[in-house]
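So that we are looking at the same thing, I have put the structure below in structure tokens.
Note that one protein chain is taken out, while the other chains of the complex remain in position.
Order as written gives the chain letters A, B and C; numbering starts at 1 within each chain.
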Amino acid sequence: MSASVDVKTLVIDGVDVSARQDQTVLDVARENNIFIPTLCHLEGLSEVGACRLCLVEIKGSPKLFPACVLKVEEGMEVITHSERLLHYRQTILELLFAERNHVCAVCVANGNCELQTIAQSQRLTHVRLPYRNPKLPVDLSHERFAADHNRCILCTRCVRVCAEIEGAHVWDVMGRGIDSMVITDLNDPWGSSSCTRCGKCVQVCPTGALFDKSKVGVSHPKSPEFLPYLNLMREEQ
Amino acid sequence: MAVYQIPPLPSEDKRWRIVNGTMRRHGYSRNALIETLHTVQSSFGFLDRDSIQFVAQSLRVPLSQAYGVVTFYHFFSMKPPGRHTCTICTGTACYIKGAEKVVAAAEKHLHIKTGETTPDGNISLMTVRCVGACSCAPVALMDGDQVGQIQAAQVIKQLQGWAPHE
Amino acid sequence: MNSEELQQIAEAVRLEHEKYDYEINVCMGAGCLAQHSDKFKDALAKEVESSGKRCHVRSAGCLGLCAAGPLALVDPIEVRYGHLRESDAKEVIASLGGKPVERLEMHLENYFQGQQHVVLENCGRIDPEKIEEYISRGGYEALLKALTEMDPQGVIDQIAKSGLRGRGGGGYPTGLKWGTVAKAVGSPKYVICNGDEGDPGAFMDRSVLEGDPQRVIEGMVIAAYAVGATKGYIYVRAEYPLAVSRFSASLREARRHGFLGANICGTPLLFDIEIRLGAGAFVCGEETALIASIEGKRGTPRTRPPYPAVSGLWNCPTLINNVETFANVAPILRNGAEWFAGMGTAHSKGTKVFALTGKITNTGLVEIPMGMPLREIIFSIGGGVPDGHKFKAVQTGGPSGGCLPEEHLDLNISYDALIGAGSMMGSGGMIVMDDTSCMVNVARFFVEFCMTESCGKCIPCRAGTAQMFGLLSKICNGEASHQDLDLLIDLCDVVKNTSLCGLGQTAPNPVLSTLRYFRDEYLEHIDHHRCPAGVCACNARTPKAELAEVTV
Partner (left out) sequence: MSKTRLATAWLDGCSGCHMSFLDMDERLIELSGAFDLVYSPLVDFKTFPEAVDITLVEGAVSTTDDVEKIHLIRARTRLLVAMGDCAVTGNVPAMRNAFGPDAVLRRAYFENADLQQQTPLVVVPKLLDKVRPVHEYVSVDLYLPGCPPSAATFHAVLTELLANRMPDVASLTRFGA
């Protein structure tokens, strides 16, 4: 990195903070221990700005901005928590819970699920929207892992980690709209796909959609922390 | 670095050469995926596993990405079409002029839902989001020929005309 | 190609035309072709031959009133015929020099009075497949003028001064966009013409591409010169096969005449255009989704900034304008920015093409100066609502727009006025509804459209539109409560404010506008389980009735 990086100062939730010009509001907020909920964002992967949970207000604009892709600007005044944002975040979480069959009580990720944790952090105690209860497959064909589409929130972390980090691009999204689904290869069973069995997708999956079969019935924490480190190692090489 | 080999044509079928021609014209560039899929569909009538795999591997596009593209665009079909196709426009102008009733009548007559083909493979019933002939609403494409100001009875009559003669 | 050569071509066409006393323009638009206008044209040509009359029969572009097709326009006597059959050819030719054929003639004084044709000036009057005919009507003069008399910044200044705003719906100032791309760092630069007219109920772009394709090419080349682009793409819906084939042929013609390729018009300008086919995805009208689609990927939008002007196709600076926007470029340079700015309102200049359809007497393409009251378009040009029915609403802006009631008919058409009333300009669909339409059902229709067209990338649009559709269906079926209505209104707010792209951000508009103007219809469905227009199958179901039908 060149020595002459511009430094910007801005205000987040009333706190003066400084940032490098190439940083996002989310980066700076996290550096300063300001919690902004995210699901599709994961340090080490490209940003898609799709989960809309990190939307923040900027003073002077009626629009909301996703903090994960919002670059800092001099003098910017960011509000990360307000009644309005809380309501939007809760509703987005409700939409996620009602979209597929997230039965926390019998989910392999219960207690280690980012969706579940964020729902609690956003004070969500029930879902006003009718549950859609779609009939979705569970793919158990892989020797080590399994994919339960009932729990998938289409954050596409698996797609990105497989394409960007592992370089295999086995995962992608098929269909569109409410019928979208993550697939391996030509919608083949995971077990007979070109999967390299590296398991990165399982580690980055925020819910119980992708899991290690050996962890069924025991606690199944995910460890996506390897990503930034892995990227650093690559840059060094 | 290993030189990438374009996979051999899946069969002797001459249509594969047309498909290959499209890819060659675009220098086997990855961004020719959609153009090539159009060629496959216009040559074969639909896309199947083999054709998607052939195109994806020829253009060095990941299989899942190619499958994602095929299923994203509604113009692409992964089912072989019937001998005849009745496509009813469900754009706004057609909706206002009662296209829904025509669709319902056709579904009832053929005992299939839109997007399906009769079990004997004779007739496919489709809907389309606006063919841009809104002045003539409601509009249907009967085997590709545009018919304007359609009424249910008229469409049924045409469908009856397509019924196989024993 | 220089201006002398251009004049020679125009002169040759004029000389050719002087041989004739009459010219009959037979519409070869998709609408008329479907009604066999080609057979009529052949019959006409045969008849001319045998009659020995000095008459030229031309394959022309869209004449506007597709419902009355096949259509023909007789020049110079300005007689319009409709509903033509092969057998009518003899009579039409025989009448030349005498009285027009009464039984076929259409009397459309009101329809044309008040219209002002800029974009459509050639539509129906030239053979779209003959570049010479386009040139004979002033075609490519603007390009030559730009290349020989103006520098790129001068072109941008003219476009900016004209006040032209994007005709695809958003209304972004065109000059400003061009200026941004021109200043953007990076090469190559691209020019993209958005012909993905996905708005159901609109066919302006289709008619321009089929009826006057060279005009769009000229606009794109001028844009390329202005912003410094070397490569262009036009993205056309695969549902428009005729437009695709006409445009392909026109590209070849333009290349042959040196308007595309290297050294355009003898200058160092290098630019060429490639066609890319859409594949049935409304969301590809959104510029970042369209770019993804040209790159051969799923047409999912991405967050902006960066805007395509800075980082677009293959991360290079990219100018994206819609067909109608490009079609306005040549006339502006030809006639001057002041001429264009002289039409329209303070902030909406020029003309706008609308596809007038639905429950209206004269359905078809109309081009009117901005600022015209809706009432004039619907009741004067459009001839009002037929069959003794009562006007109820006019829908503009497609699935992103809204429905305006009677009391807003005196609104003057402009970008800002329409937004103020809860609708939007959109690409130009204008659908008239009468008392046989249920506004809740209309809202449900549009939400269903957005639901099936949602790309699925962001959750508010993906699941939000599906939930909105469910709630609207419940209302239509007469099964909803006031709580459901409140939930629907809340969802509209969330989807509008949190969706990633324009599709989701505007998807609630049809619901919000119908709620604003036709709330009583919603309440009628909820409180009394009945549909005032008799469209919805309200079966007055109560929770009790639901229990009774449960079986094991």
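Note that a contact is a pair of C-beta atoms (placed from the backbone, for glycine too) under 8 Å apart; a residue touches a chain by one contact, two chains touch by 3 or more.
Given the structure is predicted, the values throughout are model-derived calculations rather than measurements.
Trainee: Which residue, A:110, A:141 or A:231, contacts the hidden chain when the whole complex is considered?
Mentor: A:110
Trainee: Pick from A:35, A:131 or A:229: which residue touches the chain that isn't shown?
Mentor: The missing chain is touched by A:131.
Trainee: Consider the whole complex, including the chain that is not shown, and state which of A:101, A:141 or A:231 touches that chain.
Mentor: A:101
Trainee: By the contact definition given up top, give the residues of chain A that touch the hidden chain.
Mentor: 97, 101-107, 110-111, 113, 116-117, 119-120, 123-128, 130-131, 133-136
Heads up, the rule we're going with is that only the chains that are shown with their structure count from here on.
Trainee: Is the way these chains touch best called a line, a ring, a star, complete, or other?
Mentor: complete
Trainee: Using CA atom averages as chain centres, what separation in Å is found between chain A and chain C?
Mentor: Here chain A and chain C have centroids separated by 39 Å.
Trainee: Distance-wise, how many Å sit between the C-alpha centres of chain B and chain C, to the nearest whole number?
Mentor: 24
Trainee: Measure off the straight-line distance from the CA centroid of chain A to the CA centroid of chain B, and report it in whole Å.
Mentor: Going by mean C-alpha positions, chain A sits 35 Å from chain B.
Trainee: Of all residues in chain B, which are in touch with two or more distinct other chains?
Mentor: Residues 65, 68, 72 of chain B each touch two or more of the other chains.
Trainee: Specify, in ascending order, the residues of chain A that touch 2 or more different other chains.
Mentor: If we look for residues of chain A contacting two or more partner chains, we find 173, 175-176.
Trainee: Under the touch definition given earlier, write down the residues of chain A that touch chain B in their complex.
Mentor: 163, 169-176, 183-187, 194
Trainee: Using the touch definition up top, name the residues of chain B that touch chain A in the complex.
Mentor: 49, 52-53, 62-68, 71-72
Trainee: Which residues of chain A touch chain C once you look at their complex with the stated criterion?
Mentor: 47-52, 55, 64, 66, 69, 71, 87-88, 91-92, 95-96, 98-99, 128-130, 132, 153-154, 173, 175-180
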